[in-house]
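With one protein chain removed, the remaining protein chains of the complex are shown where they sit.
Moving on to chain A:
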Amino acid sequence: MAAAQAVSSGRRHFRSLEFTLGILFAGGMSLAVLLSPFLFPDGGESMDLMARLVPPFQKAAHILGTDPLGRDMLARVVVGGKISLTVGLLSMLGAMTIGTLVGLAAGYYRGIAEILLMRFADIQLALPFILVAIMFLAILGTGVDKVIFFMIVAQWVQYARLVRGSVLALREREFIQSARAIGVGNGRIIFTHILPNVLGPIVILMTLNVANNILLESSLTFIGLGVDPLIPSWGGMLADGRTYLQTAWWVSVFPGLAIMFTVLGLNLLGDWLRDLLDPTGQTGK
């Protein structure tokens, strides 16, 4: 028993390291973004054409340098996080909720509903993302809400497929049979026995999904279907900076780093969450 305790306290320590770093990266970034109206009241929009493309760490006023229009990079990275994080997180949460519920229902109840839902999902997966995006946003118009809505529609399928697959394997497991034998109802089986056991893969997909969504938003913006290109976002800045990669690396590197640290932080938090949810500490080890 003493040995077992040693393991679990050792694990807890490791968990807290993941948690600390995760909060530091993802939480710090979110906090800065939330406070951006106070930190940078100009919204990173004020131009200084005399100070175009100032390299970083040269002027106290522009710690991270300036972009081709002389706008402060630090301000733009922080302000740009607003769109990126909103789109990334909200569309992930929406897709996750819908996809998980559909996956649970399809995998557990099977039958005609499963066939219809899953064939529909297959069709959707077969259509090229950008093509659908063009059609969809051309009809709906552009804007943050529409982009989020579109991404939910485009991505719930991933969750539905993943969850359904896990549920199919789980529903035949003996502890589910044994819950049924005891007289536990369907709803309770789904939410107290099946859902906790599929959370691990869902959490992993969630963290990957946020990163993907941030980049997708930028590609939509790039082809003019996303958010208003004048509003700064990480993806947009990354795309803008490409032309200057040879001469002014900082224009694209800093938004890139912002995405990287946010995603890294979210991944660490995801790992921590997954371990926390799994009392055996077996998954992913």
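We adopt the following convention: a contact is a pair of C-beta atoms (placed from the backbone, for glycine too) under 8 Å apart; a residue touches a chain by one contact, two chains touch by 3 or more; residues count from 1.
We take it that contacts and distances are computed from a predicted model.
The listed choices are "Methionine biosynthesis protein MetW", "Sarcosine oxidase subunit delta", "Pimeloyl-CoA dehydrogenase small subunit" or "Glutathione import ATP-binding protein GsiA"; the UniProt protein name belonging to the chain that is not shown reads "Glutathione import ATP-binding protein GsiA". Among the residues A:T20, A:T97, A:Q177 or A:T243, only A:Q177 touches the chain that is left out of the figure. The chain not displayed touches chain A at residues 3-4, 6-7, 10, 173-175, 177-185, 188, 192-193, 196-197, 277-280, 282.
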